[in-house]
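Yeah, one chain of the complex is gone here, protein chain that is, but the others are all in their spots.
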Amino acid sequence: MSILIDENTRLIVQGITGREGTFHTEQMLEYGTKVVAGVTPGKGGQEVLGVPVFNTVKEAVEATDANTSVIFVPAKFTAPGVYEAMDAGLKLVLTIAEHVPVHDMMNVYHRAKKMDVRVIGPNSFGVISPGKAKAGFMAHRIFSPGNVGIMSRSATNCYETVFMMTNRGIGQSTCVGNGGDMIPGSTFVDTLPLFEADPETKVIVMIGEIGGSEEELAAEYIKKYVTKPVIALIAGKNAPKGRSMGHAGAIVGADGTGSAENKEKKLKEAGVLIADSTQNIIEILETIPGTK
Amino acid sequence: MSILIDENTRLIVQGITGREGTFHTEQMLEYGTKVVAGVTPGKGGQEVLGVPVFNTVKEAVEATDANTSVIFVPAKFTAPGVYEAMDAGLKLVLTIAEHVPVHDMMNVYHRAKKMDVRVIGPNSFGVISPGKAKAGFMAHRIFSPGNVGIMSRSATNCYETVFMMTNRGIGQSTCVGNGGDMIPGSTFVDTLPLFEADPETKVIVMIGEIGGSEEELAAEYIKKYVTKPVIALIAGKNAPKGRSMGHAGAIVGADGTGSAENKEKKLKEAGVLIADSTQNIIEILETIPGTK
Amino acid sequence: MDLMEYKAKELYDQYTIPTMRGIVIDNLDDLESKASGLTFPVVAKAQVQVGGRGKAGGVKFADNLEELKEVSSSILGMDIKGHIVKKLLIVEKLEVKQEWYLSIILDRLTKGPMVIFSSIGGMDIEETAKTSPEKVLKAGIDPLLGIKEYLPRYLLSKSGCDMVYFDQLYDLLYKIYKMFCEYDCTLVEINPLVISSDNKLVALDGKVTVDDSALTRQPDILEFRESLPDDELILEARRFRFLYIPCEPDGDVAVMSNGSGMIMSCIDLISQKGMKVGAALDLGGGATADRIKEAIRIILSNTKIQMLFINIFGGITRCDEVASGVKLAVEELAENKLILVRFEGTNKDKGMEILESIQGNVVAVDGLREGVQELDARKGQL
Partner (left out) sequence: MDLMEYKAKELYDQYTIPTMRGIVIDNLDDLESKASGLTFPVVAKAQVQVGGRGKAGGVKFADNLEELKEVSSSILGMDIKGHIVKKLLIVEKLEVKQEWYLSIILDRLTKGPMVIFSSIGGMDIEETAKTSPEKVLKAGIDPLLGIKEYLPRYLLSKSGCDMVYFDQLYDLLYKIYKMFCEYDCTLVEINPLVISSDNKLVALDGKVTVDDSALTRQPDILEFRESLPDDELILEARRFRFLYIPCEPDGDVAVMSNGSGMIMSCIDLISQKGMKVGAALDLGGGATADRIKEAIRIILSNTKIQMLFINIFGGITRCDEVASGVKLAVEELAENKLILVRFEGTNKDKGMEILESIQGNVVAVDGLREGVQELDARKGQL
């Protein structure tokens, strides 16, 4: 097993005829992902890399039984794209774009929760279950199959960690890019239950950062429900106060909310192993028996 | 046990200072219902029959730990009242008023489903669990405790049935007034799982009528999931075609959708016992062993 | 309530939904001055609240003013299935390339608005759904979300229509959905929605149904309803907040009760006995003696009615009030029609006493089925 996506994923690429869309469709197909349809308004009836293109997500779903969508469109079209995917009945929608207005995501978030749809991103590399399927733009060559589940607010810190893991022979069950935005579609607490339930995942790695309360909420959840070992890194301890670090979500309030100190404290109380750098994550992983 | 309401119900009456609200609050208190708060904007701080009145539902909930609300306000204030109750965190809201605009209820319905709130009514007498609690305006003297669960689109047909049942020594676990509107907050399929799960309910009586598809959907549900005996009456077989019978929901389409024939057919196929009159319901009940 | 086509067109115009230019007349004197702005040929359409006006000769074309006068005079005042034509809608004729179907209904199954679209228009959509189900597209609208642009895209793309109409269809859907919401509609139907020779979408006919419960906040629709010729008894009943329901035209039994469920049950039981119900009246709440009296007066003024079954049930109803109402009615009306009374509630004994004191053809019965048996036993005795 693995979580969210695997060999049974039947993927739609929204924006397949765009430059990014086509390039990453090729990458995803090459990785073995079942990309069953693309959607670009006005390009219905065409084919991209052998994948049929539809005018609307609903037609794509009706024709191909797709169950997941990844959206490769510019920021301002991201929310409309998610609405269309949700309305077409999809229950897992991945969004990639950076700089999606936070009001758009606020509305998407509330709607998705109420429709029981899982939205990943935006500002995310997507999701990969190594050896099975990828949906997103991550550099898949550094990933390898294994039993460590990773969820990360940062793409680069996740890559760095995965790169070192793979070099040391430790693989991943699934890597989820939660994305660096202020209001992501899914947060750690949304992903934790899946990793906890996944028999293939033995250890969970959580790459967090300053800002927001996702790590604190995760700590509460872990304390109550998670039995598997969890390793956490909080990036941004030394980031300048009150300044956005590019990730819109990584900003510490004037009152100290969202500080790394508080997050690490809460996580420690929940029994989480704290790593002080990406490399330290690997060092800790190597102390846990059965990790591979 | 029983369903929806019982001795643990802590009830708010929205519109408690109105004529109807005050009158029925008295009735409900007399019946033993725990009416813990009333709400009337601008009347906060007053008391009605010893019940404290608040300006908003949220204050009432915060002060009294209420868990249910019954709304005694005119039709045009009904939807806003439901929104307020839902937003204050209540998960069961009963609406009484007749002639609530169907667009209001459409919006309420969709919001309630998405917030996981159960709305009963409008155009409903409410809910009564005889001997425990009542929330609504039903004439409670005709009810008696027992093991028959009733759900009804019509108040009068329900009263008639209950009256005869009680006269013959057959009591009710809970009676739910689904109401006669085109878009009720809850329909038979919403109530069936509760009756099926309630250990106190041995037999289920469903008083339907022409129009809509609630009985057909109920038939499907019963076929799959309901193990208890179900008796159904469909009123309106001989109602003039294409004319609303006062119940906005009781109207047969020009194409025959919503006809009693189709409903009875589907229900029979699901193993439901069909009664041809309210009196016949009692006759059938008396053939079922253990009914009391 | 169903709006007539001319009223629907008024709403369409208000929402700038493209329609044909037209006028409404209710007499021939106005015709010439009102028609002066129209370009011939035109079509004159009878405004009646009943289907099949075309076959009945209620829709006619005219190439010039003379012809228009002729057809107008032939249609105005015409009787179409018992409906007298009082208004005529005259619109310019359009060169039509193609006919589509478009509607938004309030769907009871999904409990939300639903768009129905077909590239086959101009005929009964139920018929198309039977003969070519794949040609009828349905798509739900979440009322919390409204119309998004992928909806018109889906409709055109899935039905194989030319995407060149996307902007127009999106605009049209947006407008009719706005109207659907703002006017508390349960149906807005454009059939046919046509493509003109210059590729414009035009609403050639309109059917709009407005939720009766919402009329209090739709003053212009309420005004329209007041202007309609309706059954005199329905109007009279409405003044007292009763609901009068005409049933079988030749029925001689009437039913009166304080709830529509009970009324349906009564009609069912009476029909099971082979009798025909001619009318029913729902009292609603508040059964005071005065209101009972008025209700009896109204329903008995239907001259076909020979027997009236009053069935009132409600724990808080006072039976003595009901009985007093019956007494008042019998005394005032002095008609010898049979009135059967069944009630349950407070002061039942006192009510029975009053009923017994009435000098007239009044019978008290105990129970619903008993009442119907009594009706059956007495039918034909009057």
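Chains: A, B and C, in written order; residue numbering restarts at 1 for each.
The rule is short, and it goes like this: a contact is a pair of C-beta atoms (placed from the backbone, for glycine too) under 8 Å apart; a residue touches a chain by one contact, two chains touch by 3 or more.
Given the structure is predicted, the values throughout are model-derived calculations rather than measurements.
Asker: Using the whole complex, pick out the displayed chains that touch the missing one.
Answerer: Per the contact definition above, the missing chain touches A, B.
Asker: Could you tell which one of A:33, A:55, A:157 or A:173 touches the chain left off the display?
Answerer: Missing-chain contact among the listed residues: A:157.
Asker: Given the contact definition stated above, which residue among A:86, A:250 or A:273 touches the chain not shown here?
Answerer: Hidden-chain contact among the options goes to A:250.
Asker: Specify the residue from the set A:29, A:49, A:139 or A:288 that touches the hidden chain.
Answerer: Going through A:29, A:49, A:139 or A:288 one by one, A:139 is the residue touching the chain not shown.
Asker: By the contact definition given up top, give the residues of subunit A that touch the hidden chain.
Answerer: Contact residues on subunit A toward the absent chain are 75-76, 98-103, 106-107, 109-111, 114, 138-142, 152-160, 163, 180, 182-183, 207, 209-213, 235-240, 243-250, 254-255, 276-279.
Asker: What subunit B residues would touch the chain not displayed?
Answerer: 41-42, 44, 54-59, 62, 80, 83-84, 87, 111
Note that only the chains that are shown with their structure count from here on.
Asker: Would you mind pulling out the distance in Å between where the CA atoms of subunit A average out and where those of subunit B do?
Answerer: The computed centroid separation for subunit A versus subunit B comes out at 44 Å.
Asker: If you average the CA atoms of subunit A and of subunit C, how many Å lie between those two points?
Answerer: Centre separation, subunit A to subunit C: 54 Å.
Asker: If you average the CA atoms of subunit B and of subunit C, how far apart do the two points sit, in angstrom?
Answerer: One centre to the other, that is 28 Å.
Asker: Residues touching two or more other chains, restricted to subunit B: which are they?
Answerer: 114 - these are the residues of subunit B that touch more than one other chain.
Asker: Could you say which residues in subunit C touch two or more other chains, in rising order?
Answerer: Those would be 142, 144.
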